[in-house]
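One chain of protein is taken out of this complex; the other chains stay put.
== chain A ==
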Amino acid sequence: MEGNSKMADLKDAYIAALEKKLAELSGIEVDQIKKNQLANAADEARAISEMAEYVASIQVEQAGVAQAGVVNPQIAAVYSHITAELGEERGAHVLPPMKYDYAALEPHISAMIMEIHHTKHHQGYITNLKACTEKLKQAEEANDVAAMNALLPAIKFNGGGHLNHTIFWTNMAPNAGGEPSGPIADAINKEFGSFQDFKAKFSAASVGVKGSGWGWLGYCPKNDTVAVATCQNQDPLQITHGLIPLLGLDVWEHAYYLQYKNLRADYVKAFFNVINWANVNERYDNARKSAGH
């Protein structure tokens, strides 16, 4: 048993090394096929075959120069998740208005942070996403697959940034926080034992993110359970881990530094005073329905 998992680790490491080399030589980013991370076996099978098709389409024209013949499927995935969340068509991205004042989450999150976070950071992702989308459109019209694929990191970063922050603003509200009730509370108790256990696990994961990233509570469609996960930078949860986002916590330093300085743990603790559990319940309900439960 242990031998098998060591072998699997070795194989993963080998695949990762090959893909890294390929990316270096060709400039093409190949995401490691996510074994056991996509929640749904059918989704995973489809994702694996899409990625296999993409990798198989790579032609080496000359030593060290590779061309992908197929567009990386993650590009379409980013846009489709944005459309599902915001109803925006590709290219038509705008800053969603806040449902509460910038000062409404004080003293837990300061008004200055909320305003800069919303009007500067989130807006910045939207501005850059629109620019990427424009370039993507031009590349599509020119049938230039290489140019389209070269845009993936920027699309994932800015598209992920737009999506993640949109979810984040709805996950919080004034006069909120405390312990959840309703279906999400049941799911949390079932999965983690108790709300306190969930809080400890979610907090530890969020504090432990190395660098910039997000802590998440997500829904696993295959197992009909909830899970804690983290993502680096603006990597979107669903594309990265196959979980549907329910509750996100931004732990980029811009989300807390002006108020909490280096004390990320204090910010994470304060976050539990502003969680909008009604919104989390709504997302959970929608996620279960879309998974057929």
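The definition used in the following text is that a residue touches a chain if its C-beta (ideal position, glycine included) is under 8 Å from a C-beta of that chain, and two chains touch if they have at least 3 such contacts; residues count from 1.
Quick note on the criterion: contacts and distances are computed from a predicted model.
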item: Chain excluded from display, named as in UniProt, from "Calcium-dependent lipid-binding (CaLB domain) family protein", "AP complex subunit sigma", "Superoxide dismutase" or "Proteasome subunit beta"; value: "Superoxide dismutase"
item: Candidate in contact with the missing chain, chosen from A:Ser110, A:Thr127, A:Ser212 or A:Asn273; value: A:Ser212
item: Which residue of A:Gly124, A:Gly178 or A:Gly193 touches the chain not shown here; value: A:Gly124
item: Touching residues (missing chain, whole complex) on chain A; value: 116, 120-121, 124, 153, 157, 210-213, 232-234, 252-254, 257-258, 261-262
